[in-house]
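Contents: one structure, followed by commentary.
The complex appears here minus one protein chain, its other protein chains still in place.
For subunit A:
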Amino acid sequence: MTRYVIVGGSAAGLAAAETLRREGYDGTLTLIGDESRPPYDRPPLSKQVLAGEWDADRLRLRTPADLDALGLDLRLGVAAAGLDTAGRTVRLADGTSVAYDGLVVATGVRPRRLPGEGAHVLRSLDDALALRGRLAAGRHLVVVGAGFLGAEAAAVARGLGARVTLLEPAPVPLAHAVGEAVGRVLSRAHLEHGVDLRTGVTVVEAGAGGVRLADGTVVEADEVLVAAGSLPNTEWLDGSGLTVEDGVVCDAYCRAAPGVYAAGDVARWHNPLFGVAMRIEHRTNAAEQGMAAARNLLRPEASKPFAPVPYFWSDQYDMKIQAYGYLRGHDEVGVADGDLSSGRFLAVYRTGDHVSGALAVGMPPKAIRSWRQAITTRTPWHDAMGAVSVN
């Protein structure tokens, strides 16, 4: 009897499991996850959960009944500890092992930590509840890293009345991702909401009572949150023969080796739409790639390249930020609608001769959709921007 195994019980792993069933696979389906909770959603952790608006139940990705209906051999609370690709077995931390005919690696990422003890990170539900319990009006939170995660946490903490210091090594937060002009607009919101934003500041140590900067200065705090990027969970693949380079390296079909696929935050695959290898830490990508990997695993003869337009959103204060495409390494940013100073705009990105991305704040869905289409169809920049000036 065939057995497919999925390692990682979150967005990507669940999407892979559901897709295998939906596409008619009725053999054994083993889902291994080291968290003991059934699959739950992470984006609300730095939003509604941290704000105390939602309880843990609302994060369930599927109802118990829907999960039951998948007929999984569900192994929660146990980590995969090793992979033997020649013998096609996954070794578990409890000493048992599971043989597979096909495998999906969906082990995600974990927060990068800094030297020191007692600082918070924000990846799991327990992380979010722990930080939530320590935030209150008048308490001082230091956030290390002004990326999307750090920015969301800072915004929520301000909403709770906490004093917030946001430390960022780059001169302009998020500039590497969204460009300097847009990065400046997004960081202005922190200043307007009373966050003490300090840029060009490198933190070398983060502990329970504060952080130490590269120049020796100590910034004291009641709580410290380190939001300084993440590391793919690939150690369990050491010695498996899979290529790991900041993620599990896959081809355009999300395939890492014969019978082995990867999906979600942990996967680095070749996206033929943009012609580059990418690893994407976005919620929609986890689901879409889990589905794509499952389909290619089930029907290798009908394999389709995974060529999505990446998408993410972020909620900060009253801003809803939405971005499509691959903004990294862009050559030019233009404003297609609204204006940057108004807090309501649509910025578009050029890479080479093509439209490669779009980022919107406060724009109606239809305005964004046509730019998503332009990215999908690789519309030349001059055609797309020509249409803007005519309007």
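Rule of thumb we're sticking to: a residue touches a chain if its C-beta (ideal position, glycine included) is under 8 Å from a C-beta of that chain, and two chains touch if they have at least 3 such contacts; residues count from 1.
Quick note on the criterion: contacts and distances are computed from a predicted model.
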| item | value |
| --- | --- |
| Options "Carbohydrate ABC transporter membrane protein 2 (CUT1 family)", "Fructose transport system substrate-binding protein", "CO dehydrogenase/acetyl-CoA synthase delta subunit" or "Ferredoxin": UniProt name of the undisplayed chain | "Ferredoxin" |
| Which of A:L31, A:L50, A:A227 or A:A287 contacts the chain that the document leaves out | A:A287 |
| Residues in subunit A touching the chain absent from view | 11, 15, 18-19, 22, 41, 43, 58, 60-63, 66, 283-284, 287-288, 291, 311, 313, 315, 320, 322, 364-366, 368-369 |
